[in-house]
Every structure is written in structure tokens, then in C-alpha cells.
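First up is the structure itself, then whatever we jot down about it.
Note that this complex is displayed minus one protein chain, with the remaining chains in position.
Chain IDs A and B follow the sequence of writing; residue 1 opens each chain.
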Amino acid sequence: MTDVTREAPQQRNGHVETSHHPRKDDRRQDKGYYDIPPIKEHTWTWEVPVYFWLGGIGSGAHVVTTIARMCGNKDLAFLRAGRYITLVAMMLSPVLLIMDLGRPERFYNMLRIVKWRSPMSMGTWGLTLFANLSGLAAASQAARDGLLGRENFLARSFAALPDRLLSILAAPFGVFVGAYTGVLIALTSTPIWARNAVLMGPLFLTSAMSTGLSAISFVLNLGGWGERKTLESLQKAERASLLLEMGLIAASLLRMGRWGKPLRSGKLGAAFFGGTVAGGVLAPLALLQGRESRGRGILASLLVLAGGYILRRAILEAGKHSARDPEATFTFAWQENLPLRDENV
Amino acid sequence: MATGFLTDTTVCIGCKACEVACKQWNQLPADGYELTGDSYDNTKTLSGTTWRHVAFIENPKKKRLTGDVDLVALAEDVREQLPGGAELDALGRWAFMSDVCKHCVEAPCQQACPTGSIIRNEFDNVFIQPDICNGCGYCIPACPYGVITRVPEDGRAFKCTLCYDRQKDGLEPACAKACPTESIMFGEVEELERRAEQRVQELHDRGYTSAFVYGTPEVGGTGGIGGNHSKFILMDEPETYNLPRHPFLPQEKLNQASAASIAAAAVLGAVVAWAFRG
Partner (left out) sequence: MPGLGVTYGRGGATSTLQDLQNSDCIIIEGSNMAEAHPVGFRHPMIAREKGATLIHVDPRFTRTSAMCDIYAPIRPGTDIAFLGGLINYVIENERYFEEYVVNYTNAATLVTEDFEDADASGLFSGWDEETKSYSAETWRYEGMPLRHAAVGGSQDSVVGEAGEGPAAEETHGGRPRPNDPSLQHPRCVFQILKRHFAKYTPEMVERVTGCPKEAFLKVAETICDNSGRDRTTAFCYAVGWTQHSKGVQIIRTVAILQLLLGNIGRPGGGIMALRGHATIQGSTDIATLYDVLPGYLPMPDANKTHDTWQEYVETETAETGWWSNIPKYLTSIMKAWYGEAFDPENGELFDHFPRLTGDHSYYPTLMDMKDGKGVKGCFVFGQNFAVGGPHARLARDAIRNLDWIVVLDAFEVETATAWKLDGVRPEECGTEVFFMPSALIAEKDGSFTQTQRMLQWHDKAVEPPDDARSDAWFVFHLGRRIQDLYKDSTEPRDALIKAMTWDYPTEGETEEPHIESILKEINGYNVADGSPVGGFAELKADGSTACGGWIYSGVYAGGENKARRRKPWSEQDNVAAEWGWAWPMDRRILYNRASADPEGKPWSEKKKYVWWDEEQGKWTGLDVPDFQADKPPDYRPDPDARGVDSIPGDGPFIMQGDGRGWLFAPVGLKDGPLPVHYEAVESPVPNLLYEKVHHDPVAKTFDRPDNPYNPPEDPRFPYVVTTYRLTEHHTSGAMSRWIPWLSELQPELFAEISPDLAADKGVNNGDWVTIETTRAKIHCKALVSDRIPVYDFEGKKLHTIGLPYHWGPNGLVKGDVVNDLVPVSLEPNVAIHEAKAFTANLEAGRV
């Protein structure tokens, strides 16, 4: 008998892959099954990140105007901008969501049941209520603005609606719509999302706020509308929420740890850090320093809006990468349920 | 009465009869014709069109499942001397594992489903009602075991029904029926649990101390899932079979996530109020 071992042929020509475990990386643990992902990645298409973004804008815009009004802001242009932005966002959102369904004609099945533990179910209801309430408020605004005609019944009825009350009623649902999308993806088995379960809602909500603010200030700046004071307040709020957002991004990256790799590396990492961190948060922060200026304001708003979109898109994309990595799933599932020391066992 | 599976990998011969029987009974399409080069497994994984999947694990490091106590005594790194000296450690073990939906006790997919399409039926099986599902796709990333996908041609999500239709007619599931070695046992969960325990004990007594049940609240059905109604008897680490060792119920984090979001909302509200104050 000769002493040929399995390693021998591998050494001879460097690499012989066999029908079992074609190991690409020798340093890796010999775990898993032919590198086939043990979990499935989500199958949502472009509509979903667009909705996450638009829904956030609508949520942010509505919440900001409502709070501002409660704090005594009387700027009508600001109120209009907020209400109309929300209206547009809330009209597009369901369309996008329905488009993404595998069976769009059955979208109404979402409304046959209320499930507390399902963020998507709650989201559907939240969105429905928010869209209707904020929509009524916007309609009332429109009637008063004469956009629905003057002397018709519809216009009169809408004008008679208690718009303030509606806005206030809609606000909690607005907050909900801004946050739930983050919670929705967090409550899955995708390691990068699930790992950040606690911060995902706050992050998305903060981004909803910053994009909502930016959308309003963009419109006001563009049209040259709005009172100076309002614009200043907006800038202040934007800065603050961007700072918060930055903090939450940093905390999220920390929290994601090794499972955050998809968001940190490769093209996706570049897009995220370039588009969201640098472009969508840090740059606007810089632009919004000092005295309020129309040009810088517009640019900042655009950057924040783009950054907000990239944030969602990148996180959704990262979820796919994360799900594709067997090791991420194994190590995460392992660690999530055992004290940390177990990793070294 | 809850029904489920106990899939005993130690007697599975890798014939894939279960996989084919499932496809035939449920009239599922083939997934394409690609030679993977991964042992004899060319269907790779569970999906919306493959509800049973038999994995082929060529495990070079492990001793074979034999009645041979000497081999067992040799412990882990048994390498087998072959003619020509080729010392073929792959012969360690060639194991087969017929994977399927775990029919979780607290099913993440069911909790995720916004339409209520996924229910627990009268057999306490996790069942997707095909007439309700609207293909939102949320159950897909929710499942910790990668069981479900959306079928592109159809738009809906599918997975093992535990042969609801057959059970209603008093028949056992097609996969279990086809299995020639009774590797797939179908029955009442409590009874299966008993059998699983007994089988593992038997294996331990015969020297295979690595045998264990996957799908209990301790292994496989962990983290709030509360165990699985389809369990497996395994010989290697769960990861070897592409199974997470300690999966968790994603919805367990709902309260934390909600609380954090509410807190964030409060902070943001305060920030906005502060900015617009006066």
C-alpha cells in the first residue's frame, strides 16, 4: 500500500475540487451544505424601497406639520406643503405596495385580518388609517385652497372637516408608518436585519423625519414660499434629525457587528457610505450649518432625500447578501440564543 | 390532535422517492436541469416548488454509521485504508437527509403573514391557504429554515402542506408513504416524540453518541419557536445539514422593537417641537 492521501493530489496541481464540499476558502469552518444558503432571501422588487422611502417622507412631512402647528406655527404655505406632500406620498404608496404583490388583485386580503404580531399586517392597517386621515386633512386643505372648486357639495363638505383634529388623529399613525417598515424587516430571520432589530425602527423613523423635513423645505425653498421663521425651524429640525440619524446609523453598524459586513463592503458598502452616510447625512449637515440659504437648502434637501432612498435600498439589498451567506445565518442563529461565550466553545 | 413528521436520517438511503412523490402528488414543476457537481444532489434546496428535499452529505471527517463498535471506538477522525493505499477519508460517511418544512410550534411564517393565509389547520399543521395568499412575500425571510419561496410563475408562496388533502382523507402524506425505509415517519406529534427519544437512546446504546433530535425547544426549535412538529434524528452538527442550530422566532423582538420606535418617536417629536417652539 502506498500512502497516498486525499491531500496529495490537491497539493500536486494546487486544486482538485471534488463532489463533496468544494471548499473555496480553506480557513473557513467546514460547515454548511455546498455553500447553499440555509435561509431564503426576500424577493421584494424596486417598488418596496421606493415605498419605504415615500412612506417615510409622507410620514415625516405630516408629523412635522402637525407638531409645528401644535407649537403655534401658523405658516399656511408650510402647512400646505406638508399636507400635499403627504397626500402624494400616500396616494403612491399603496399603488407601489400592490404592484409588488405576487397576486396584486388579491391585495384586499391584507384587510381581512388584524395581526398584532405581524408588522406587515399592522403596517397595512396603519398605512390605511394614516393615508385616509391625512388624506382627509389634505382634502380639507385642498377645499379651502379652492382646488376642489368653489360652490360644490364636495368642496363644501371637505372644507367643513375638522382638519386640525384629523391631522392630530393621523399623527400617531404617521409615526407608525415611518417606523414600521424598519420593524418589518427587523422581524425576519435575515441576520443583518434581525441583529439590528431594536434600532431598525428608530433608524427608519428618523430617516422618515429627515426626508419629510427635507421634502417640505425643498418645496418651500423651490417655490420661495414660507415664512423665514418656519424655514429656520425646519433647518434646525433637519439638523437635529440628521444628527440623530447619524448616531443611529453608527449604532446600527456597531450593533450589526460581523453580520453588518454586506453594508460595509463591496459596491453596496460604497453606495451606503457614499450615498447615505456621506452624501445623505454628513454633507447636508455641513450645508445646513450657519445661516439659512436658499441654494444650500435646496441642495441639502435633495441630498437628504437621495440619502434616505439609498439607505432603504442598501439595507434591503444587504438583507439579500446577508441571507446568501450561510455562515452569517449559522453564527447569528447560534449567538442570538446563547450567551456570547458559547461562540468559543 | 397535532400531526407531524419524524425524519430519521440514520436509515435514509437517499433514494429521493419522497422528493418525487411530493412533486407528483402536488403536481409541482421541475426546477431546471442543471448538474451541480455537489455529490448526487442536483435540486439543492427547499423552495416553493420543492417541498421535500434530500440532501447528500459527503462528510469526510465523520465515522460511518455502522454497527461496528470497533470503528466507533476509533472516534472522530477515522480514515479508511483503501486499496492502492488511497486513504479515502470521504468514505467516512455519506449521509442523506430528507428536509421539509419544520411545522414550527410558534411558526414565524404564520406570525408574519399579513393576510392570515398561513394558518394552523385542524391537524395543527402550518398551512398556507392558497386561495388567500396574495404573494406579499413576507413569510419568505421570516422563516428561519429557508423553507418558503414565491413561485414566480404563480406569484404565491408555497411550502409543504403536510398533505392536508391526504390527511383529510385519512391517508398519510405522500412522502412518508413513498419512503421505503421508514426514514420518514408520520404520526401524532406526541407519539413521534416518544419514538424519537427511544431511537436516540437506541443509537446511543449502540455507541453512536452523537445522535440527537433536532426540532426540540433545545435544538432546532429554539428561540421562542417552541420546537418543531417535524423533527429529525441527526448524527452531525445541524449546520452539516444546512440547519441553524439555534434559530429564533423573529417576532420575539416585536416588543423591544416597538418600544424603541416609540422612544425614537418621542425624541423626534420633542426635537421637532423644540425647533418650532414659539
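Throughout what follows, contacts are C-beta pairs under 8 Å (C-beta built on N, C-alpha and C of every residue); 3 or more make two chains touch, one makes a residue touch a chain.
Since we're looking at a predicted model, the values are computed, not measured.
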- So that we can see where the missing chain sits, which residues of chain B does it touch? 11, 13-17, 19-20, 23-24, 29-35, 37, 39-40, 42-43, 58, 60, 64-68, 80-86, 88-91, 93-96, 180-182
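We take it that only the chains that are shown with their structure count from here on.
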- Item | Inter-chain centre distance, chain A versus chain B - centres from mean C-alpha coordinates, in Å | 31
- Item | In the complex with chain A, residue positions of chain B that touch it | 36-41, 44-45, 47, 55, 57-61, 79, 81, 83-90, 108, 111-117, 132-138, 140-150, 154-157, 222-223, 237, 239-248, 250-251, 253-254, 256-258, 260-261, 263-265, 267-269, 271-278
- Tell me, which parts of chain A touch chain B in their complex? 1-6, 17-22, 30-34, 36-44, 63-64, 67-68, 70-73, 100-104, 106-107, 109-110, 112-113, 115, 117-121, 123-124, 175, 178-180, 182-190, 193-194, 197-202, 205-206, 209, 230, 233-234, 236-237, 240-241, 244, 248, 319, 323, 326, 329-330, 333-334, 336-338
